[in-house]
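One structure, pasted below without further comment.
For this depiction, one protein chain was excluded, whereas all remaining protein chains were kept in their positions.
Labels for the chains are A, B, C and D, by order of writing; each one numbers its residues from 1.
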Amino acid sequence: MDSALIPKGVKRCSLGRFSLWMIALTAILLWGVIAMLLCWFKGLNQTNMNDAYGFALWIWADLAVIALGGGAFFTGFLKYIVGKDELKNIINYAVVIGVVCYVSALLILAIDVGQPLRSWFIFWHANVHSMLTEVAFCLSCYLVVLIIEFLPLLFENPKLDRKPFFHHLSHNMHEIMAIFAATGAFLSFFHQGSLGGVSGVLFGRPFAFREGLFIWPWTFFLFTWSAAACGPCFTILITRITEKIAKKKLVKDNVIDLLAKISGWMLGTYIIAKIFDTWYWAAYTLPKQGFSLIDFYSNNPFYGIWILIVEIFVCGIIPAVILISSKGRKNKRLFMTAIILAVIGVCINRWVMVMQTMAAPVMTFEDWFMYYPSWQEVATTILPVAFGAIFISFAYRYLPIFPQESELNPID
Amino acid sequence: MFPFCFEWVWDMSHIVFMGGLWYALGIVGAGLTYCIVKAAKESSDNHSNGDH
Amino acid sequence: MSETQKVSASDNKKKDAGGTTILFFLIGVAISLALGWIIFPKLLYSKKSQPIDFSHVVHSEAVGDCDSCHFFREDGTFSGAPTLAECIDCHEEAQGDTEDERIFVEEYVAQNKEVPWLIYSEQPDSVFFSHAAHVKKAKMSCESCHGEIGTSDALPIYEENRITGYSRNIWGKNIAGIKKHTWDRMKMNDCGECHEEEIGDKGSCFQCHK
Amino acid sequence: MKIDRRSFLSLGAGATAGLAFSPLPWKLMDDSSIWTQNWPWVPVPTDGEASYVDTVCSLCPGGCGITIRKIDDRVVKAEKKDSDNANSGICILGLSSPQLLYSPSRIKTPLKKIEGKWVKISVKEAVAEIAEKLKDLRKDKLSHTLACISGSSSGTVPALFERFLKAYGSPNFITVPSVKDVYKLVFSLSLGSPYVPVFDIANSDFVVSFGTGLLDGWGNPAQAFKAHSILKDNKKKLIQIEARLSNTAAKADKWIPIKPGTEGVLALGMANIIIEKRLYLNKNILFDSVTEGFEEFKALVAKDYSVKAVAEITGVKQEDITALVEDFMKAQSPVALFGRGEGTIPGSLHEMMAVNFLNALAGNFNKAGGVHLLSDNSYINWTEPILDDTAYYGINKKRLDGAGDGKYFLAKHLLNRLPEVLNSSETSPINMLFVTDSNPFYTMADTKLVREAFEKIPFIVSFSSYMDETASMADIILPNHFFLERYQDVVATCGLKPAVGLSKPVVNPIFDTIHSGDAVIFIAKALGGTIAESFAWDDYKACLDETLEAKKDIMDKELFWVDESGVFNAFADAESSGKFEFINDKIRQTKPYTFVEAEGEKKQYPLTLIRFDSMRIASGYTANSPFMTKTVADTVIKENDIFVEINPKTAAEYNLTDGSKALLTTPKGKAQVRVHLYEGIMQGIISMPSGLGHSGYDNYLAGKGININELIGQIEDPASGFDAAWGIRAVLVRV
Partner (left out) sequence: MSKGSKHKDKKFGMVIDLDKCTGCGACMVACMSENNVPFKENESNKLDSITWMRVYKLENGKSFPDADICFLPRPCMHCEGDHGHAPCVSVCPAIATDYDHKTGIVSQIYTRCFGCRYCMAACPYHARYFNWWDPVWPEGMEKLLNPNVSPRMRGVVEKCSFCHHRYQLALDKAYADGRDKIEEDEYQTACTQACPANAIIFGDLDNKKHAVYSLKKNPNTFRLLERLGTNPKVYYHSSREWVRRAGDNYLKHETTKA
């Protein structure tokens, strides 16, 4: 039925099967949409957020999803700026995942604010001193860039490609893609960083506050670094999942291996920086404010010292070592473990920087604050996941995302 | 966002921040315009040549 | 579906098609511009007339300056539109024989009901405007913000933004936001502009917000 | 020219491009956010002329001079009156008065209950119906079966009710007792006249409080707070003796925990040391020779109240007791405060007498920093009501509560005896009950018993402004104006002098309500005959004007008229102090010194439940405003659960952790509660705030927590007959 839309030289499942898969995803999406509408029309009382947890599940999801979407900018950076040409075989997918992540991030933000109809104030009445302003500007600009990076791919759909205008447009855009990618990398570097700055500048919140360089707290750099390290891991993870579902190989091992190796080194250097940051924070920043490290990890099993160990050791050092060593990368099981740990690691980092910052008491006469998300929050957080799956499914089905697919899976 | 916005001040932070932003937007906008104009031109040329 | 056929068909008519395309594009632009600049403003504002007409000229001749009716209270606050208590001094009985006068005396004075005047310059609840600071301290004239209402013989139609509920005088009569007089518009930017000129500083948020 | 799909696409593209250059999308975007800034469902306060009206707050017996801020004709806020004169001050309750004025639980019109449902009636109809019923009673020579419960005993409105009952022919005018009634007894026993004490805390240099909630709502809270702040400024001492670390105890320089109910024992023990060491001689007081009963008292305390014995009973260390006595007697102007908590429960007469002996031994009566005694002169000088035969017959009947007779010879009114009297007879001895300015179905101990008793009364008329627990059980409600809507005289003290304040209407009544004073006068007039003749005033306003005479001009100007002659001067010098009597015949008749114990078997109920008063929870006739309830901590009430405070060590014994739910059982009732671990409470004691657990009023208050009166029974003070219960034995079981 939709064969005209399917790229040449590849095989796709039947439309019926695809539709079933879509119906299942749309059902989840609708659940999220209902929750979203509830939040918009009834207000944020639909959530379990409160005055202590002004930032909660959503902001975590937002930060995590952007970190994971970092694969797009970093892979683009490697391909177009550094010149790692092999990566052209995965860059398309990295861009698709990036678009999903950034659309999700903006959608979550649109639900998260108390007055969505006023959200354009962040642009119009911008406070240039606020990290959130920087986030909003770079985030939306970068989404524009990502869409620009995605468009040529869309125009390569057999049906669209037939139109000369789109054909040429796609071609022209490909030609100057390095400029877009460079701008994207610049924007991305800043917004990944400013997301780190969001918590790092909170000098009233000793758990989050970091000293830094000029106007940027150390978290600014750590966030960019970790997004660059773990974003590609997420791209690899999604690629592997896609391969599992499609039941065929889509990207050659040497491409994955190269990306993973770079990720490994990034993760390794990041985790050293992170350890140094944690030590400096614990040894110099905190005592000046009358705190010791353990003040932020005691009295609460949920945020016990284990979370720091898991973040740094289990989800930092271990995957870095595996990914750096070629032996580790060769061992399939170890490799996937490392990829998953790295992805979890960056999510834990974002979780901690948002949630633990809110939970930890600052005034001596307060106690730890606890919070459980409401179903509306969970549903709206799952909504982007469903959206992502739908988007990726469409993209995979109808767009020539994987240049090596036909070579790896010749049709008889 | 714009110099005519109420909050605008001609200070270093605004110039650096908004400068960077408009610079990036400018590049993206210009690149995109270039591609579109060129594609429009090419596609109409192609049409007249009829060599699609 | 025979996509190829369609493409080749349009190829044949390419020159003509190009012209039509541009023409339709321009028609589209024209429709939108007309809609946005002419029809939309008409739809956006509802027109309301005041409960009764009122002549500022007649009154200022009879009672003197603006502050005879629009006065400062002892605590420095501004009374705004006069209440029945002020009007009643002269209008216990009908003054003259206009229809508006009759309605005023019969429906409001006699029933001790306040006239629900529509205030052209009504700022939203979030705005604190100190008449004392402007009139008493800065010695500004009423006209600088309210224009020539004081010399008008009849009350203009009150236009209300259907979405926001604002009086049109706040956003300005001109849909493009162009103003010729200081009193043409009363948005925050206009306050800021004057403050910048006069004081060298737009002021802090709380200066005018509550 | 061919119009095809491409043309339409082109038109669309043009339209989109055109729109971007028109004001439409931008103005819509702007206006939609301006819409959110002016959502029609968010009220916009109407502006108008601001004005300030002074009046006297009558929400508690404090009678503070306050200022009401108005915008045009609506009340916006209550504020502290900006002046140091005349009892100006405000507390959380007074600040709440505007919310109470506009409260959704106000009764908006006179109501009559028909088959369990409220039906609106007019004032006229209500008055006529009440008068009709009253006439019938009179016909049957049952005029004495009309009773009236009044929240206050002072001022013209209670006086009108009392006068009405007299003229009608009933002796059963009953006021809601408070600690003030016992104060008067203390002095009528030892000084022969019912003086009202005023404690000069601000000028004292050593204040010992025996559980008095100086900062928890006692007396006039605003004045008490002010006095405490002056104490702090002058670096003078406050000692709090109490089982629980109350707010007063927390602010005190020293908190001495004591087993509840043994405060009187401690006082007598202290008296023993003072007498033994002859410390009172330092104060130039020569009790030995001139004072009646001193020797007998000396022997009594020496025998039973040795430091050792007292320490044993009270749980206070011996050295603490001796140190306390030393500091107390060393001070220039020490004063001992008595009357527990807020003072809504009258309390034990002997305990207060015992504490007052310390004041006597320190010789601080009518001295700066001591106890000032005010005469109880009334400014109401009406001619006696005219009595017809029926009235004469009625008023000579015995009072139902037995006050003033036999073993209750000291008390004038004994509201707490009423439930028992009602329950002990088959048919109700009361045929009609007026309830004014009070909410006995809520405020009286052992609420279940009270309800049972009062349900027997065939006809209840409530004069309440609110749909409170009592009003909801009435048959007719003639709602009173709120105090901001009415004239009323308020008895108060200005500084250390007696005074009368004038509550003035700040706004016109917002509902179809009637001043209770008017209601009484109208009912009297409707009854005709001598009763109508006894109420010759046109209305309450006329009555008030006539009563206050020239004082009214002063009150109009200054809010208060101060009775300069009201101070009792008997102790102007040390020589005459001998008039104080430690023991005399009357005192002997009260069987000194017996202190009240908590009800319940120790075995079955190992814990002791005490009540505590909080400024943030009004526990009397006036109930909490939504704002007040909002200030209540989440360790006091959480959702609808009330917390009981318990020492962590005791909690551990009962396997209770902070916040856990438990079943609280006392001999009087059961309730599900949650526990709050609190280090500021003695082991074995648990405490609970009074003033919660309302079933009446609005959704902002009703259903929150438990009314402690449902769990505590009353204990008749053997000396006075008033309720003296300070707690009850209890048991907590985790659920």
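By definition in this document, a contact is a pair of C-beta atoms (placed from the backbone, for glycine too) under 8 Å apart; a residue touches a chain by one contact, two chains touch by 3 or more.
These numbers were taken from a predicted model, which means no experiment stands behind them.
Colleague: For the chain left off this view, which of A:173, A:202 or A:379 is in contact with it?
Modeller: Only one of A:173, A:202 or A:379 touches the chain omitted from view, namely A:202.
Colleague: Taking the full complex into account, find the residue in C:37, C:54 or C:72 that is in contact with the omitted chain.
Modeller: Per the contact definition at the top, the residue touching the missing chain is C:72.
Colleague: Considering the entire assembly, which residues of chain C contact the chain that has been omitted?
Modeller: 72, 74-77, 124-126, 128, 130, 132-133, 136-137, 199-207, 209-210
Colleague: So which bits of chain D touch the chain we can't see?
Modeller: 36-37, 39, 41-48, 71, 74-80, 89-92, 95-96, 98-99, 102-104, 215, 221-222, 225-226, 228-229, 232, 245, 247-248, 250-251, 255, 257, 510, 615-616, 625-635, 637-639, 647-649, 678-683, 698-700, 704
Colleague: In the complete complex, which positions of chain A touch the hidden chain?
Modeller: Answer for chain A: residues 43-45, 49-55, 112-116, 118-119, 121-122, 125-127, 129-133, 136, 198-199, 201-206, 287-292, 295, 357-358, 362-366, 369 touch the chain left out.
The definition used in the following text is that only the chains that are shown with their structure count from here on.
Colleague: How many angstrom lie between the centres of chain A and chain B, each centre taken as the mean Cα position?
Modeller: Each chain's C-alpha centroid was found; their separation is 27 Å.
Colleague: Just how far, in Å, is the C-alpha centre of chain D from the one of chain C?
Modeller: Here the centre of chain D sits 55 Å away from the centre of chain C.
Colleague: With chain centres taken as the means of their Cα atoms, state the distance from chain A to chain D in Å.
Modeller: For chain A versus chain D, the centre distance works out to 63 Å.
Colleague: Indicate the residues of chain A shared as contacts by at least two other chains.
Modeller: 163
Colleague: Pull out every residue in chain C that's touching 2 or more other chains.
Modeller: Residues 7.
Colleague: Provide the residue numbers of chain D that touch chain A in the complex, in ascending order.
Modeller: Against chain A, chain D makes touches at 29, 32-33, 35-37.
Colleague: Which of the residues in chain D come into contact with chain C in the complex?
Modeller: 1-4, 6-8, 10-19, 21-25, 27-28, 31-32, 34-35, 37-38, 40, 44-45, 47, 49-50
Colleague: Which part of chain B faces chain A closely enough to touch in the complex?
Modeller: 1, 5-7, 13-14, 17-18, 20-21, 24-25, 27-28, 31-32, 34-36, 38-40, 42-43, 46-47, 52
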